[in-house]
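The structure follows.
Complex shown without one protein chain; remaining protein chains in place.
Order of writing sets the chain letters: A, B and C. Residues in each chain are counted from 1.
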C-alpha cells in the first residue's frame, strides 16, 4: 500500500505515527512530494486516509498515480513541446565513425532534434550482429559534440549503466519494457527515458512500466508505440495507432511512434508515420541509414536520407490539422 | 485450375481442345475476357500454357488474378476518385423514418456522397435489436429519393437478395467476409460491393474474398478496413492502418476505413479516421446518428452531426498531403 | 427484452396484459416453456418482472438463458454420453463413392459413431475445389444406409437447406458461426447441430451463437473447439484447450474438439487430440482419408486409417482418468 502525501507536507509526522502502529514503512520522494510504502492490510486503508497529511492511498495493482497525475516540462534539445513534431532519427546500429558523423550533420540540417543510434543490439539470434558497444557510444558522443544534437541510445543491461551516464535520452527497448529491475535502475539515474511498448503489452501494462520509471526517479518518460504482435504478418508488427489517443486520455506524458520497427520495410514506413501523426503522436523515431543495403541490422526498414527528408516534409504538413488532445 | 484467355480471344477453340482431352470444363466471362475452369491435375498446367489463346494458368490457391489485375472506373454518386475523399455516413441501424430523412438531408449538406443505414443487423446476441428489415430499406429508398444520395446497406442473408435489387452499394459485413455463398450470390447481381475485412482475416484472405466477388460478377469492390481482433482491448478492435498501404501495393481496387467499429466509442473515432486517411484510405465509413444516446445499436460509437462535421473538416485538410500510392 | 415464463405457465394472460400496454410482442416456445420478446425500454423491466407468470427478464446482451440452463438428453447413433468418447470421423471432402463406402465401413469397424464428410466446402480461394455438393450428400446417405452410421455434414448456405432435411447432425462451420441468419434457419429445422467455434470468437460469442440455435429450435448443440487464430503459426491454428473447461463451467451442452483443423498437419493431430480429451472434451472430430495424398482439400491434415486407429486407441486410454466436470 502506498500513501501519497499532500503537496508541501513533510513526512516526519506520518512516519512517526506509522512506526508507532508497528507498520513497516519505506519513504520515497517524488520530486517535491513524498510517497510512503506501508506494509498494511487493505482493511487499514480507511484509517490511513484519515491522516491529514495523506492525499491518496493506493491499493489497487492497477493504480498509476504518478503517470496519471504527471504534469511537468519536457526539455529535449531544441524541441518545444506543442510547437511542432519531435524528430528522433539515426541508424539502427552504429557501425562506422565517419558515416555516423556525416549522417548526424545531415539529419541536423534537416531539422532533426535528437540523434539515435544503437550501441548494444537486442537480437533474436545469438549469431546476429550484436552492436559495437562502448565504441559506438563514443562515436555517438563525438557526433553530439559535432552537431549539438542530444543522443538517444538503448540500454540492454544493468551492467552497462556506467556507460550511459551522459546519454541524454535513455531508451528502454520493447523487449525490456517489463524488465523491472532495469526500469528501476534507469529510473534512479534521474534522466528522461524513452519507453517503447512491448509488442505484447496492453496500454495499461505499458503505462505501469512508466510508473516504475517515474517512481524510481525519472523526471519524465517519452512513450513510444512501435507495433503490437497480432495474427497479421504482412508487416512486421501491427502499429496500434489507437493506443496513441488512448494514452493521451490517461496521461500528460508525451507519446511518439516508431513506424520503422512496425513496418519492417522502408516501403511502409511513411504511411505508418503519417498515420501515427494524424492519430496524435507528438513525434517520430525513424531509422535512417546513409546506405541501408550495407546495414548490419534491420537493413530493410531503414530509410535513406532522401526518403527521410520526403517523409519529414509530408509529416510536417499533417501535424498542424491534427491535434493531440481528445475532445 | 483456371485458364485466363488473352484479351480479344474467343473461347470456342480452347474449349473444343479441352473437351477432346476429356477434361471437365466450365466457362466464365470476366467483362471482356474469358476464364475457364478446368479439372486438370497440376502436372497438366505446362501443356495448357502452351495453348496460344491462354495468357495465364492459375493453380495456386493464393492466386488472385482479378484483384491484382483489376483496372476500371469507380462510379459512386458524385464522388470522383482521386479528387477528394469518399464519405459514406449514416446511422448504425435505421430506426425511424423522420429522423432518417432529416439526417440524410443534413449529411448531404455536409458533402457526404453516400448514405448508409442498417436494415438487418448482425448481433452477437439473439436478444439484441435485430433491425427493422424491409421497413428500413423502404425508408432508405425514400431518403435517396429526397436527397439524390446513393444508399449503402448491409446484406446478411441470401434469402434477402430480392430486397437489395436497387441498393446502390451492397455491403458485405465483417462477419460475412468469408460467407462464400453470399459472396457468390451478391457478385452475381453485377453491382458494386463494399467488402469489410473480417477482424480475423489476413489481408490475403480479404483480397481472396474480393476475388470471389469479381469472379462472380461484381464490377468493382470497395475494400473497407474496420479493425482486427488482437489482445489489446482498450478500443473495441485494433484498426490495422498498415493494411491500407499493403492493399494499395497489391490491387488498384479502392480502399476505405470504418473507424466507428474499430473504436467502439465516439471519443476515438476522429483520431482513427485521421490516421486511416493519412495512411492512404480513399474514404471513410462513419456512423452518424442525430441523437446517439437513443440509438438501438452501437450507441457509444456513433457521432453526432456536429462531431461528424468537425471530423470531416479535419480529414479534408489531411487528405491533400497524403497520397495513396506508394513510392 | 425477453421474458421467460415459469414452467407449466401458459402465455395468454401475459400476452393480453402486454398488448394492453401497447407493447410490441412476439411469442416463442422453448420446448415446454414459453419466451416472449417485448419491445420495451430497459426501464420497464422492473414492472414486467412483477408479473406472476414471469420467471426471468433478459435485457443484457450477454445473457444466454437457454445455453446456461440447458438440460437435456443427447442422442447420436450408438454414443452414450458419459460412457466413452464420441468419435466423428471421415474425409474432409467427399470425392468418390467407392472410397467413401469403404471408408465408412472401416470407420464403423473401428468404433466410430458418426460419419462426417464435406459436400460443399468453404474455401478461401474461389479457385480451390469447392466440393461435389448434392452428389456428395447422396453418397453419404448411401454410406449411412450401408453402415447405420448417422452422418454429419456442414451447411454453407440457407439455399441448401432442403438438401439437409435428413442429415443427422448439421454442421455450422467456423466461418459461419456468426452467420446469424443461417443459425436461425438451421435452428428452425429442430435438429441437433454441431457448432464450430470461429477462430476469432471469444467463448462468450461462441455460446451466444449456440443461444441463437437453441432459441430458434435446435434441441441441443454439440460445441466444437477447432483452434483460434493467434500470432503463432507453427501450426495452422492454436487449439484453445482451456476453452473446453471454460465451456463446461457455463453450460451442460456437450463439447468436443477438432484437432485436424487446428493442427493443419497430420503429424500434430494426435497430440492435440489427446490434449483436448485430457482437458475434458467429450469427443473428437477427425478428418480421415483412405489415401490423404490424393485428397482434393486439406490433404496435409487428414489421417490414414491406421493413424486414426492408433489415435483412437491412445485417446480411449486417456478418457478414463480425465473427467469433464470441474471441481
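What we mean here is this: contacts are C-beta pairs under 8 Å (C-beta built on N, C-alpha and C of every residue); 3 or more make two chains touch, one makes a residue touch a chain.
Just so it is clear, the structure is predicted and the values come from calculations on it, not from any experiment.
Between the chain not shown and the residues C:186, C:246, C:284 or C:305, the one that touches is C:246. From the options A:99, A:200 or A:250, the residue with contact to the chain not on display is A:200.
As for the chain not pictured, it touches chain B at residues 229-231, 233. Residues 200, 202-204, 228, 230-235, 238-246, 249, 262-263, 267-268, 270-272, 274-280, 307, 310, 314, 317-318, 320-322, 326-327 are the ones on chain C that touch the missing chain. Although one chain is not displayed, its contacts with chain A can still be listed: residues 1-2, 37, 58, 61-64, 120, 122-128, 156-160, 175-176, 178-182, 185, 198-200, 205, 208, 211-212, 215-216, 229.
In the analysis below, only the chains that are shown with their structure count from here on.
Relative to chain B, the most remote chain by averaged C-alpha coordinates is A.
The distance from the centre of chain B to the centre of chain C, with each centre set as the mean of the Cα atoms, comes to 30 Å. In this assembly, the C-alpha centroid of chain A lies 39 Å from the C-alpha centroid of chain B. Chain geometry summary: the mean Cα position of chain A and that of chain C are 48 Å apart. Listed for chain B are residues 200, each touching two or more other chains.
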